[in-house]
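Below is one structure, written out as structure tokens; comments come after it.
Complex shown without one protein chain; remaining protein chains in place.
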Amino acid sequence: MIYREAGQFKTTYAKDQAIFPIRQDRYAMAAILTIAFFIVPFSVSDYWFNAILIPFLILALAALGLNILTGYTGQLSLGTAGFMAVGAFAAFNFMLRVPGMPLLVAFILAGLTAALVGIAFGLPSLRIKGFYLAVATLAAQFFIEWVLIKFGWFSNYNSSGVITAQPMIILGYEFITPRSKYLLTLAIVAVMALAAKNMARSETGRVWMAVRDMDIAAEVIGINILKAKLLAFAVSSFYCGVAGALWAYAYLGSVEPSAFTLDRSFQILFMIIIGGVGTVLGSFLGAAFIVLLPILLNVGAHYIPGVPRDLLSNLELIVFGGLIIFFLAVEPHGLARLWQIGKEKLRLWPFPH
Amino acid sequence: MTFFFEVLIGGLLAGVMYSLVALGFVLIYKASGVFNFAQGAMVFFAALTFVSIVERGVNFWLAIAITLAAMVVLAFAIERVVLRFLVNQPQITLFMATIGLAYFIEGLAQGLWGAQVHAIELGIQDVPFKLAGINISQFDLFASGTAAVLVAVLALFFSYTRTGRALRAVADDHQAALSIGIPLERIWVIVWAVAGFVALVAGLLWGARTGVQFALTFTALKALPVLILGGFESIPGAIVGGLIIGATEKLAEVYIGSSLGLNIGTGIENWFPYALAMVFLLIRPEGLFGEKRIERV
Partner (left out) sequence: MIRSVSLSVRKTALCAVIGAMVGAAAPAFAQNEQFIPMLSYRVGPYAAGGTGFFGGFIDYLDMVNKRDGGVNGVKLTWEECETEYKNDRGMECYERLKKKGPTGATVVDPLSTGITYAISDRAPTDKIPVVSLGHGRSDAADGRVFEYVFPLITSYWSQSTAKIKFIGQKEGGMDKLKGKKIVNLYHGSAYGKETIPVLDVQAKKYGFTVTHIEVPHPGNEQQSQWLQVGQIKPDWVILRGWGVMNPVALRTAQRVGYPSNKILGVWWSGAEEDVLPAGDAAKGYIAASFHPSGTNFAVIQDILKHVYGGGKKGNVDDPKRIGQQYFNRGVIQGILAVEGIRVAQEKYGKGKPITGEQMKWGLENLNLSEQRLKQIGASGLMSPLKSSCLDHEGGGAIKFMAWDGAKWTNITDWIQSDQSIVRPMVEEAAAKYAKEKHLTPRKC
């Protein structure tokens, strides 16, 4: 009743092609952005910034990157964490070795470095498909981990191979409080999410989806598969690289290569599967689910009296694995699909049809 | 020259250990089309169950029987709770489900039996004996012998028994197999139980070497390049792939290291097999013995 399109007429092509054609959607998006930018920063405690919101945003960005590669282009990749590591270490090195490097430029350069690495490791995708490609991307993951640990140059010869992120300063303002870090991360993620959404709606996005659905047919109708796949790898790795740089600078403050292991790649893959493969909303929903779930389990465990600590920790793992399976069985298209179904129902509600 | 042969033979024998784990993957993929990432967790669970039962004073062979029974129960549970709801889902969904399953089994194993590290004594000393001047490990030879026997038994099972043929039919097409009356659920339970048995053998052999602890789950990662080289559906492929990966990995670790100055080459063991597998895939995308995929538009 509230959510209906009746009475909304599009009078220009531009209005017809808008991201949110329905007025209620536009209001909702504006409300979310207002809350995120103006209300949340002043109403939640530091804990929420430091432990939940910032990692959620960063991981959502990485999930967006993986979604572009796996969701839209159908190239299964398990090297996400490796590309994040490239981004983090590249940002550190650019800030360290180029005097006077502005922070945002360093992030962009870090993303570009990750993109180059992504293209290099994406070359096999021209011959290899499906699971085999996933295992080939594992080569990227392990190789990148090895390189970053082995060659001390990357961590400025720190004896442990850990990099400590320099303070974040833009135009003389230092981002040191959790609130400011949150706002910076939110701004970057919002801009990049918008870019991703538009890329997905454009010809590039349609080319990617064609490659995903049936790449031989796509080639037959004249799509350049080489360019499409490599572009997907590049863009995806750019997103992951920026996410990695943010992880080092805005979240942990110091990073070693073991923050970006295979576990992290799996975590991001979980996010897009649970959130919804091939959707921008899905990246965010999945990231929220995966970030919040362990914390909820951890906190909830305290309310179960008398159970030994060891068993509780293992129960967390068991419940986590079980929930993943449950989700995949109940809704394989993810939370985004549930959201879509909800919206469909809302358009008719309270009428049955 | 002896050193070269030592490294080579050591590598070949190490490769056999990888193949043991890869066998479990192949079995499940062959029969249910599922890439079971939880195989590593199953190796850990089987070994931990066995060693915990033995430490409570049960006889060796009885403990093996009990652990096998536990793996059958696990197979039942997996079929009923996981596979039944995921019939005909795309491969990626099934793969993700097995990753979730891996977390589940890892938590279950340590929740049930505790986080302690255990030793397994299989009665075979790991002291080397010399053959033509080369040190060969007795334990490795025993492991290879076991693997050979296991492979022979499985190959016979798949080719000459009714259940084996039914398994291959199910691997081809779930719905077609259902339509000709093959009981899908029972077949899946059987194949996961057999994979559980293979996991137990692998767990015992690896556990004797590393101790039964959480790191056993990482053996799955070593098996992946083996699968690529050998093909996901082939049992002899798992063995051949394992031998190749083991040998080249060790030779690369030692010789690339010493030719470029020891400090460059060391530690490449983690990614070298994957890189090798990737290069191999560029030439032969289905692996040595895998089934060629025909794509239609």
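When the chains are written out, they are named A and B in that same order, and each has its own residue count from 1.
Operating definition for what follows: contacts are C-beta pairs under 8 Å (C-beta built on N, C-alpha and C of every residue); 3 or more make two chains touch, one makes a residue touch a chain.
Quick caveat: nothing in here was measured; it's all calculated off a predicted structure.
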Notebook entry, point to check: Among A:Gly7, A:Pro99 or A:Pro308, which residue is in contact with the omitted chain in the full complex?
Noted result: A:Pro308
Next item on the list: Could you tell me which of A:Ala51, A:Ala190 or A:Ile223 touches the chain that is not displayed?
Entry: A:Ala51
Item checked: For chain A, the residues touching the chain missing from this view -> 45-47, 50-52, 55, 96, 146, 149-150, 156, 158-162, 164, 166-167, 251-254, 256-259, 263, 292, 294-296, 298-300, 302-303, 308-310, 312-314, 316-317, 330-331, 338, 341-342, 345
Checklist line | Contact footprint on chain B, counting only the chain that is left out | finding: 3, 6-7, 10-11, 14, 17, 106-107, 110, 114-121, 126-128, 135, 137, 139, 206, 209-215, 218-219, 222, 249-250, 253-254, 257-258, 262-263, 266-270
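Heads up, the rule we're going with is that only the chains that are shown with their structure count from here on.
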Next item on the list: Let me have the rounded angstrom distance from the C-alpha centre of chain A over to the C-alpha centre of chain B, please.
Entry: 32
Next item on the list: Spell out the part of chain B that touches chain A in their complex, as residue ranges.
Entry: 35, 81-82, 85-86, 89-93, 95-97, 99-108, 110-111, 114-115, 221, 224-225, 227-228, 232, 264, 267-268, 270-271, 274-275, 277-278, 281-282, 285, 295, 297
Item checked: Contacting residues of chain A [partner chain B, same complex] -> 76, 124, 127-132, 135-136, 138-139, 142-143, 145-146, 149-150, 214, 216-217, 220, 262, 266, 269-270, 273, 277, 310-311, 314-318, 320-325, 328-330, 332
